[in-house]
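Dropping the structure in here first, questions after.
Of the protein chains in this complex, one is absent; all others appear in place.
Chain naming follows the written order as A and B, and within any one chain the residues start at number 1.
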Amino acid sequence: MSDITLEVRDLATHFATRAGVVRAVDGVSFSIARGQVLGLVGESGSGKSVTGFSVLGLVDAPGRIVAGSVVFRGTDLTKLDEKALRRLRGNRIAMIFQDPMMTLNPVLRIDTQMIETVLAHAQVSRAEARARARDALGMVGIPSPEERLSAYPHQFSGGMRQRVAIAIALLHRPDLIIADEPTTALDVTIQAQILAEVQKLARDHGTALIWITHDLSVVAGLADEIAVMYAGRIVETGAVATVLDRPMHPYTHGLIGSVPSRNRRGQNLRQIPGMTPSLLNLPPGCAFRTRCARADGACESDPPENEAAPGHFLRCFHPQLEIAA
Amino acid sequence: MIAWLLRRLVQAAFVVLAMTVIVFIGVNVIGNPVDILISPEADQAERLRIIANLGLDQPLWRQYLHFLVGLLHGDLGRSFVFNEPALRLIGQRMPATMELAVTAVLLSIVIGIPLGLYAGLYPDGAAGRSIMAGSILGFSLPSFWVGLMLIMVFAVQLGWLPSTGRGATRELFGVQWSFLTIDGLRHMAMPALNLALGNIALVLRLTRAGVRENLPMDYVKFARAKGLSPARVVFVHVMKNILIPIVTVIGLEFGSVIAFAVVTESVFAWPGMGKLIIDSINVLDRPVIVAYLMVIVLLFIAINLIVDLLYTVLDPRVRLESQE
Partner (left out) sequence: MSATALPKIREETPFRRFLHDYAQSKLAVLGLVVVIVIALLALLAPWIAPQNPYDLAQLDIMDGRLPPGAQSMGGMTYWLGTDDQGRDMLSGILYGLRISLGVGLGSAIIAGIVGSALGLIAAYAGGWAETVIMRLVDLQLSFPAILVALMILAFLGKGVGNVMLALVIVEWARYARTARAAALVERRREYVEAAECLALPRWRVLFRHMLPNCLPPLIVIGTIQVARAITLEATLSFLGLGVPITEPSLGLLIANGYQYMLSGKYWISFYPGIALLVTIMAINLVGDQLRDVLNPRLRR
């Protein structure tokens, strides 16, 4: 049990807007063990980013965690006050954002932005903090870190900036890193480098990693576990190999079918018909049923979570048991 | 950087030249130069003598050259009223205007930024909304009327503050200053606030807009995700970003503040160069008018240049681009 870094149970984060309640995250559960990588997959608007922010307690108004628990190494983070949360952020739980062009403050030097992170959580001298910042930059593969420390963000390329952001995330050797699509804004070659480096760093430090992405191929190469989100819920979760080879939820099927792949050369990519539903005042029942070929009357009530195979959970009344073509 | 500076200087020189042409045409073509340059009290013989003396019988281009040469030598004629060189007169009055303008700008920063910050952080609260509503008043109230109301309330009704003059002054670097004495500060309080009012509203709105624009940015969320305190996020991360446009605007507005001091100085009988120019216009002391206009034009151009320089120093993005 001590091996579990984070356990999220029935998490619900809702946004009370003028037009109604947006249930961005609606009863999400997952857990992640030390040194493990969880790929959180879904289309944009599926609630995967909000899930990440909810863990850190960084959901902006009008959003609010309305139910559920986020147990991090034995402590329920939803019960903590802002001050206690702040002691964890950037320290035990770090986050990496999607767009490296936007995450670093454009008018503060890299050293300022790194040293302040060190000093926020450690009682060390400025010189010591600077040394730690420099080492972190070296660790993520930034050449001549000492000089680069006194540069401004715009003097770095996109990939280098993301490395800086990762270095900042690693400063305190966190137990958990939440990476919110950190490579989507980067070139493919740089994406591959960064993936490899993060994987290595996480493994070396025993850091648990939640990798939020819409890109199944990234998850395939990186993650141990995968959780597929649709309309604020996790519809299917399990070991990466199992879920990707034997997807059971029609949505996961559709997702995999729409990834270009060498194996299916000459065939048309299959699209999932329709669009992601608006999360505003979503009716009960399976949210995917309007786009699902297998849907029937039963799908108008909420499908319960069941274990199709050991460790392989899904929410569907009509799971697809045959292998995708 | 040097090339850029040179280019800016040449531009500035052109604007100065253009303004000398405009002032020259205004004085010599639109207005009657005889009225402008010769005391209204002079008799006919005196007039003819001075006309020849001043070269007003010469062709216009030669007169313009003469005007330019005078300008370069700092000679813009003598005031009829004070019988002193016009430029020296302006120079004597300038410190009073400057200390008023600088105080007003400081006030607009000290009052405007915190209010704008508050209104930006809590835009939907009652206080935030009233701050914004108040800022609209600050923009649209005629400043001379606000000055009168200040006098009515604080000088006449309450009797707290004096309504006219500079009060006691003390010398520093050979110049008399009001801000060095308590009495002087008491005299300066109302005019400085009056002069600051429009800029308080401006700074406040800029700050609020900057906060609203920057708060949803990823870098703010990232800073919070690093575990920084809200104070550090707002006062270091957000402030550093919004200060750049604010400093630029405040700098550019400094010229307007000096120009608007004309109104404030007239309301509060503050003996600066603004009051001098109004008095001079009213008694047709034209050499002083010309001198004031030229001084103000030079001041404006200098301010623009300094603000541009300051901007490149403040914003690392611009600074590096200009180096490369």
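Just so it is clear, contacts are C-beta pairs under 8 Å (C-beta built on N, C-alpha and C of every residue); 3 or more make two chains touch, one makes a residue touch a chain.
None of these values were measured; they are calculated from a predicted model.
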Chains in view touching the one left out: B
Residue among B:Q92, B:T181 or B:S256 touching the omitted chain: B:S256
Candidates B:P59, B:P142 or B:P216 - the one touching the absent chain: B:P142
Residue in contact with the excluded chain [from B:M152, B:L172 or B:V313]: B:M152
Those residues of subunit B which, in the complete complex, touch the missing chain: 15, 18, 23, 26-27, 30-31, 136, 140-145, 148-149, 151-152, 155-156, 163, 255-256, 259-260, 262-263, 266-267, 277-278, 281-282, 286, 289, 293, 296, 300, 304
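Note that in this section only the chains that are shown with their structure count from here on.
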Centre-to-centre distance between subunit B and subunit A (centres being mean Cα positions), rounded to whole Å: 53
Interfacial residue positions of subunit A with respect to subunit B in the complex: 53, 56, 58, 60, 86-91, 94-95, 97-99, 102-109, 116-117, 120-121, 152, 154-155, 165, 168
Parts of subunit B lying in touch with subunit A, wherever the complex brings them together: 216-219, 221-229, 232, 236-237, 240-241, 244, 315-317, 320
